[in-house]
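Left out: one protein chain. Kept in place: all the others.
When the chains are written out, they are named A, B and C in that same order, and each has its own residue count from 1.
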Amino acid sequence: METLERKFTLQVPSSTENLALIREFVSSAATQAGFDEKEVAKLELAVDEACANVIEHAYGHDANKEVIVRARLDNEEFSIDIEDTGKGFDPAEINQEELEQLISKRKTGGLGMRLMKTLMDEVRYEIEPGKKNALHMSKRLKKSD
Amino acid sequence: METLERKFTLQVPSSTENLALIREFVSSAATQAGFDEKEVAKLELAVDEACANVIEHAYGHDANKEVIVRARLDNEEFSIDIEDTGKGFDPAEINQEELEQLISKRKTGGLGMRLMKTLMDEVRYEIEPGKKNALHMSKRLKKSD
Amino acid sequence: MPNPFLVATDSEDDFAVIRLDGAVDAHTAPQFEEAVQKVIDDGQNNIVVDCEKLTYISSAGLGVFMGFVEEVREVGGDIKICGLSEKVKQPFEILGFETLFHFCPDVESAKEKFSEQTDWEAAY
Partner (left out) sequence: MPNPFLVATDSEDDFAVIRLDGAVDAHTAPQFEEAVQKVIDDGQNNIVVDCEKLTYISSAGLGVFMGFVEEVREVGGDIKICGLSEKVKQPFEILGFETLFHFCPDVESAKEKFSEQTDWEAAY
């Protein structure tokens, strides 16, 4: 079987205005990877959540900063790398509360990382404070059964 | 007046499959620049034509190559840079035939560069054979009257 | 742009119906939030969110449901969600919204659902 490798990169100003384009970008790449419509929707959502976090938390809506999304596909998996040079954070310290708690505290956020972890097979942060914060996510093309 | 500068970059495998994404990319950036729907459609078309030429003529449909589109917008203009490292060509030597001639010769091509020139305010090639072939196109945001 | 977002609010009988059209993401969620806030400020606590034309929702949009539902339930109201397509329903399901919100096929059935008594407190 021919080994296929395809790379896609998108770099846009760090503004929520660009989330729609980011989703189109993921949708195109994931469709070419062979995912069906429902799976493509999941990948779009995971990347949207990750980029929204960069735009809001890493760069505080400063549109002079840039969000870079790299997608890579081969015969086995689809992977996404998103890097930011923002303030960084410790993913292990993020206390993921249950929906019930969030509702009773009238919180409007706190679901993004849980979504990402559920939607993808792999979600891995590499944080080097002050240097760069890298997020790697991947999803296998054909689940081994 | 605040000087605004925004940069967008898209890098995709050199395949016509990606022209739809390239148009979405241009549409997003151009809409943010403030162009109306008809102008956005023109910019999409010009960039599609330029990228189709790279995919077909520069890289002969080799999807292992990559097409890079850079868009830049400021208060005055929207510009696009597309570079390829393909075989190159001499734009001055391209004989632009009239539609009547093309029809009577039953040609199916030869309109792309004419479209680009009509649609954009500026179309400039810089060809360095064997190194890189760069295409720069731009369109002013508000026509001076 | 592929997905212009629209939100429209109607008063129907004793209900406020908020219709979402397009994609709710971190960019457009503030418009949705504003619409819900306005309905509540106007004293209406029986809210139906019609998602028939919703093409996409991210956690920023889900957060709007989370942030307001306690407030309306405290005064005997609710936020019912209707018209979700299979694709758009995914994030709601993943996060367990179906145990904490009523999902209805359409606006009419959502309105009827308000006559049922639900002890949401028991759920959380």
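Here is the rule we go by: a contact is a pair of C-beta atoms (placed from the backbone, for glycine too) under 8 Å apart; a residue touches a chain by one contact, two chains touch by 3 or more.
Source: prediction; values computed, not measured.
Novice: With the full complex in mind, choose from B:Asp48, B:Glu66 or B:Asp84 the residue touching the hidden chain.
Specialist: That would be B:Asp48, which touches the missing chain.
Novice: Residues of chain B in contact with the chain that isn't shown?
Specialist: On the side of chain B, residues 16-17, 19-20, 23-24, 37-38, 41-42, 44-45, 48-49, 52, 55-56, 99-104, 106-112, 114-115, 118-119 touch the unshown chain.
Operating definition for what follows: only the chains that are shown with their structure count from here on.
Novice: How big is the gap, in whole Å, between where the Cα atoms of chain A centre and where those of chain C centre?
Specialist: From the centre of chain A to the centre of chain C is 25 Å.
Novice: Of all the residues in chain C, which ones touch at least 2 other chains?
Specialist: 1-2
Novice: Mind pulling the chain B residues that touch 2 or more other chains?
Specialist: Counting only residues that touch two or more other chains, chain B contributes 24, 28.
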